[in-house]
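Of the protein chains in this complex, one is absent; all others appear in place.
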Amino acid sequence: MTEPSVALATKANMVEALNRGLHEAMAADDRVVVLGEDVAKTGGVFRVTAGLLDRFGEERVVDTPLAEAGIVGTAIGMAVYGLLPVVEIQFDSFVYPGFEQIAVHAARYAWRTKGEVPASIVIRIPYGGGVRMPELHSDSPEALFVHTPGLKVVCPSTPQDARAMIVAAIQDPDPVIFMEPKRIYRAGRQELPDEPALGDGNGTGTKHLSTARRAREGDDLAIFSYGATVPLVLDAAERLSLELGVEALVVDLRTLYPLDVEAITGAAAHCGRALVVHEAPRSAGIGAEVSSLIHERVMLDLEAPVGRVTGYDAPFPQFANEDDYLPSVDRIFAGAKKVLDF
Amino acid sequence: MTEPSVALATKANMVEALNRGLHEAMAADDRVVVLGEDVAKTGGVFRVTAGLLDRFGEERVVDTPLAEAGIVGTAIGMAVYGLLPVVEIQFDSFVYPGFEQIAVHAARYAWRTKGEVPASIVIRIPYGGGVRMPELHSDSPEALFVHTPGLKVVCPSTPQDARAMIVAAIQDPDPVIFMEPKRIYRAGRQELPDEPALGDGNGTGTKHLSTARRAREGDDLAIFSYGATVPLVLDAAERLSLELGVEALVVDLRTLYPLDVEAITGAAAHCGRALVVHEAPRSAGIGAEVSSLIHERVMLDLEAPVGRVTGYDAPFPQFANEDDYLPSVDRIFAGAKKVLDF
Amino acid sequence: MSEILRIIGNGEDLDDREVPDGLAEKDLVELFRGLVLLRTFDERAVALQRQGRIGTYALYWGEEATQAGALYACEDGDWVFPSYRQNAIGILRGVAPSTVLAWWRGYGGTHGFWNPRDHRVGPICVPIATHLPHAVGVSWAAKIRKDRASALTWFGDGATSEGDFHEAMNFASVFKTSTVFFCVNNQWAISTPISRQMASETIAQKAVAYGMPGVRVDGFDPLACWKVTRDALERGRDGGGPTLIEAYCYRIMPHGTADDPRLYRDESETERWKKLEPVGRMGSFLRRLTILDDTKEEEIRAEAKETIAQAVRDMEAIAHPGQEILFEHVYRSGRPWNFDEALDELGSVERPAEVKPLGPPTSPGAGAEGKTQ
Partner (left out) sequence: MSEILRIIGNGEDLDDREVPDGLAEKDLVELFRGLVLLRTFDERAVALQRQGRIGTYALYWGEEATQAGALYACEDGDWVFPSYRQNAIGILRGVAPSTVLAWWRGYGGTHGFWNPRDHRVGPICVPIATHLPHAVGVSWAAKIRKDRASALTWFGDGATSEGDFHEAMNFASVFKTSTVFFCVNNQWAISTPISRQMASETIAQKAVAYGMPGVRVDGFDPLACWKVTRDALERGRDGGGPTLIEAYCYRIMPHGTADDPRLYRDESETERWKKLEPVGRMGSFLRRLTILDDTKEEEIRAEAKETIAQAVRDMEAIAHPGQEILFEHVYRSGRPWNFDEALDELGSVERPAEVKPLGPPTSPGAGAEGKTQ
């Protein structure tokens, strides 16, 4: 049993943090198994599962045939038997063939069994654009799962959260769609505490999967985001401060279902102005839900309608144009200004 | 070549109207083919495709093997060759196995071929609850398609519109997700004009797939809905009028993507109060999108936040409780009152 | 490969074969009891549907051998995964028949569902072929945990067309799981005949694609069904991997209570098959073996009748579930905040009048004539 070097590093980027969380969860509970395409021998195309095969053996870390419905479906069966499978979907769009198993079974197994046998699986999905990949390696399908009752949908934006959240997701009895912002997989490093804990030290267990995080304090404008756009929002917030003297409160949603409604309405009401940012398409996306929640609950506290800066309702472009598609600091800044100037 | 009796009736319910539209489209253009599970010999479990086999033969009206990805995928291939396939998905939830083909191919074929070869298919989906069916026969997945760029998503609520819209959808070069509210398949009859036309006589062709319809005039509250909830909204509007003297303007959205933004914001601004009603789950649903659009564009004209009366973020229940799940006239009335009392 | 195993004759031109090793007299009676119980449930359910006391129902009349025969071959620790067509299989494993009836009445929660771990019986699966990977996953997990359990799953001829069938078969063969794929080839998928479903001569030969044994059996013969299943389970337990069983039979009845097969098939063909139906056939066989006589059969039938009658009473004693059921058991880890808000909203309006399963929907439309599960 050798710990891979990656897990020993104290400062970790998101890939290493996820890897560390997986090592910890597998070591803590021998019901945890990992399966997916190319996850074992090579440790995954992004190396998130590196070292698991050597340490936990090929019964618990499995390279599967190339069939996403089969992967998700057999993982559900394993969960029914009592295991805690963690599935890797190689890239975002490749979750679509598994959609039926997720929607009709993963999401409904607890409900269909009097709460006794939830489909205790975690489906890890490296998602989103910005890494210059060919077609269909850059989708952001999280809203599809948010709109599918019975799932939890989460998305970390920092190494610390990634590590804490993957451990919590595995321990959570319910099926968790775990969105991994591949664009910031190696963006920066953070110290990882000895025990998995969320970045703001918020509680443990299921709390890890239901609370948003204030990533920046401010009084003038609340900006909500998650995943790969959080660092961009923080950059835009700095620019707002420098150029306009506007202090933005930045909320990293972290959990997309169920949303942390109090954190959201609290921040929006506090600032009186709000903006939502994500890279998924706009129509019926998370931004629409956040915007609706805010208006429904605290419209009277608002001085402007909630703005949205999002990906477009067009297919994710070939990568030479992906920077046009993705919300940039400039677009976030402009979107914020629009809300401020209202 | 015998016209089936169903198509001869002048007054038609929605099933008959759709059937008539299919007959017309197939007669007008021999590139139109119909395929799906049990659509030919029996005319479909809801009889929407009745009589087509006898009239157009088994090369153009095809009972397929039981495989939704295969049905959608081969239909895309047929469209690439130049046919105009109309696919029936037997019930809502059974579109999920076809989701990958829809999202990665139907939605992107035009884009991927310089606009030259759109996947000219229509995917008919009888959807929604209220007909006392076992599990997974009552889902409302339209928002999944609205959030998938490259598709058109439409949903009629009257026989006239159903007939005009199915003809327009077939003639439209783009892939159309055609949601059929099975609950009101046989709700009432309407005169069908000789030429397919939308209920309000609005233009032709693509217009049929991009405009909303005012189903009731009013000045006090705009209610937006589509499909099976439209008649309920109209009932609630009558009650609002009788009991509270409130006149609701009812907008049947008809096209869910792209939304008729002018009709929506116009009606909301006109009334100053608005409500969205659908039976699909709430989070990241069409209601969220409509609500966001209204707030973003005409918040200053609003006297209250836009309300939402929707299905819940829980699995569609076993049918003994479906009336609890579905928006009822009472719930719509209560939702309207909340907006009015704000 | 295309040899169809048959043990029970028809008392006429088809000869009886030897009762397979491993089945004592007691077992034969027990197996017959299972067949009769399933039959009784099914006939009663159809009657209940006609009376509007349950909703549309997927009857399995004639397919009891594929169910009771195969199940009888399972050890208690083996898991089974039924489709809607084997909806009542759980009652042979301890699931209350009233629970299954309640499911068809549209009840959820504690009334219409069961805990699969209590009886190693998966939930009734509605979307075609989607439960096959679950059976693979269960037997794979058992293998990982070094447990003895196998898994068996039933599905139809139509189900073999779905991608999930293929992916499940492939996973099982690659990971050599102890899984029995029991295909009930009743030759119809609603109105679609098998000739339109596939171009292969048999379903069993599909096993070749996975380097897996594929066997054919008379699906109206409970002993033959028992035998092929027992052999498959033994092979699986010994590390021999999965097996595909094709139980060749016929869908004697309509697809469901809303279906009219006269619209799409020749019912004289149906009559021919009906003569081979398993309950009468097994009864005659046991008489030929003098294991059964009128008294004994009457006793078994009466017992079954009473069990199901009681189940109907139990089902009807269940109060119509309250609206809180919508939000129960969705998440094991606790209720999200919006569920409470939803309940508040629901509670604030008058509840729709309690509905009979087939009472007119309170919706404006009504009357879609769905024919399927």
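The first chain written gets the first letter, and so on, giving A, B and C; residue counts start at 1 in each chain.
Simple rule for what comes next: contacts are C-beta pairs under 8 Å (C-beta built on N, C-alpha and C of every residue); 3 or more make two chains touch, one makes a residue touch a chain.
Predicted model, so just to flag it, every value in this text is computed and none were measured.
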Hidden partner chain, touching residue among B:39, B:76 or B:179: B:76
Touch criterion as defined above, residue of B:150, B:231 or B:287 at the omitted chain: B:150
Which of A:60, A:147, A:163 or A:182 contacts the chain that the document leaves out: A:182
Where the unshown chain meets subunit A, residue by residue: 37-38, 41-42, 45-47, 63-70, 90-91, 93-94, 96-97, 126, 130-137, 181-188, 228, 231-232, 235, 282-283, 312-315, 317-326, 328, 330-331, 333-334
Hidden partner interface residues of subunit B, rising order: 33, 59-60, 62, 64-65, 67, 69-70, 72-83, 85, 97, 100-101, 104-105, 109-118, 149-150, 152, 172-174, 206, 209-210, 257-258, 261
Interface with the undisplayed chain - residues on subunit C: 161-167, 170, 173-174, 176, 196-201, 205-206, 208-212, 241
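Keep this in mind: only the chains that are shown with their structure count from here on.
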Chain whose average C-alpha position is farthest from subunit A's own: C
CA centroid of subunit A to CA centroid of subunit B, Å: 32
Where subunit C touches two or more other chains at once, by residue number: 108, 126-127, 163-164, 330, 336, 338
Shared-contact residues (touching 2 or more other chains) in subunit B: 69, 93, 96-97, 135-136, 283, 312-315
